[in-house]
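With one protein chain removed, the remaining protein chains of the complex are shown where they sit.
Showing chain A:
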Amino acid sequence: MDFGTIFSSALASALGPTAIVYALAAIGLNIHFGYTGLLNFGQAGFMAVGAFGLSVSVVTYDLPFAVGILIAVLAAVVLAIVLGVPTLRLRADYLAIATIATAEILRLIFGAVETKDVFGGSNGLSGFATTFYDLNPYNSGLDLGFISYRRGDLWTLTVGWALVILACLLVWLLMRSPWGRVLRSIREDEDAVRSLGKNVFAYKMQALVLGGVFGALGGIVLALFQNNVKGSDFSTNVTFYAYTALLIGGAARVLGPVIGAMIFWFLMTGIGSFFSQATSGTDPLIPSDIMSDTQASLVRLILVGLGLMLLMIYRPQGIFGDRKELAIDAR
């Protein structure tokens, strides 16, 4: 058992591209769920349109990279509006079902054999990130001894964390503005806000669009660092993991989703590599009759489910949150 390797791989993952993807997705969810009280279970759908908006424009339609990014963001805005018009007037559980269904529709269409010419089928699309990696200013990778990143990843990390910081700054500024106060009042009591003459629907729509765009940025980062996107990257579990990350850090806090995503991936990778070490080798710590190495890779996923339950039951505000600022006692 090599705890050094476990720790360094966990740390590398907490600071790595996957954590950035989930941090951005969770920042979006924080605007939806944490601040506005919208139960969006379709964040994976927003990530998917972001990733596919970029890759389809560049690979299938040969558009420039910058246009691809623009289309990706626009696609998220359009999705938010199309999704918001029928669903934002609905109760929380209906909104949840409608959004999760939309995300699944998108995933199925993106991954289908029949739409292979556009979206690349189950293999997905690749080769759209060349422009991005050509901009890479680094000459070599980073090696700090206990963690190291390759040159390409280092560039993704720089851009990704810059995006996360900008997103946090934007959320912080917005949420202390009058606009942000209206969002929080909607979360607390929609009818009261309505009776004050505010257009609740418009505010909810703006929140959905903004959070969706952050989701799409997460999808773009995922697409860039994998240099490949496929429909199956955006299963409903992605949304659930992003929720878990958000709830670990604490909803309705600016840094909650970021810290949450880092802790989530620290634990996921740490536990994963612990159990893979514990079951591998000639004399494994856990005998293979009890747990094979395939099963070992599932332990962390079982723990995510258990963790999400326990978190919601015993500490719904997460690490930094404030229990009173949580839209979980809604009608």
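Keep in mind that, in the parts below, a residue touches a chain if its C-beta (ideal position, glycine included) is under 8 Å from a C-beta of that chain, and two chains touch if they have at least 3 such contacts; residues count from 1.
Operating definition for what follows: contacts and distances are computed from a predicted model.
K.L.:
UniProt name of the unshown chain, from "SpaA-like prealbumin fold domain-containing protein", "MlaD family protein", "NADH-quinone oxidoreductase subunit L" or "CO/xanthine dehydrogenase Mo-binding subunit"?
P.N.:
For the chain missing from the view, the UniProt record says "SpaA-like prealbumin fold domain-containing protein".
K.L.:
Check each of A:Ser177, A:Asn237 or A:Ser288 against the chain that is not shown and name the one that touches it.
P.N.:
Of the candidates A:Ser177, A:Asn237 or A:Ser288, A:Asn237 is in touch with the missing chain.
K.L.:
For chain A, which positions touch the chain that isn't shown here?
P.N.:
These residues of chain A touch the chain that is not shown: 9, 12-13, 16-18, 21, 39, 85-87, 89-94, 96-98, 100-102, 104-105, 108-109, 111-116, 121-123, 147-150, 153, 222, 225-226, 231-233, 235, 237-238, 240-241, 243-244, 247, 265, 268-269, 272, 294-295, 297-302, 304-313, 316, 327-331.
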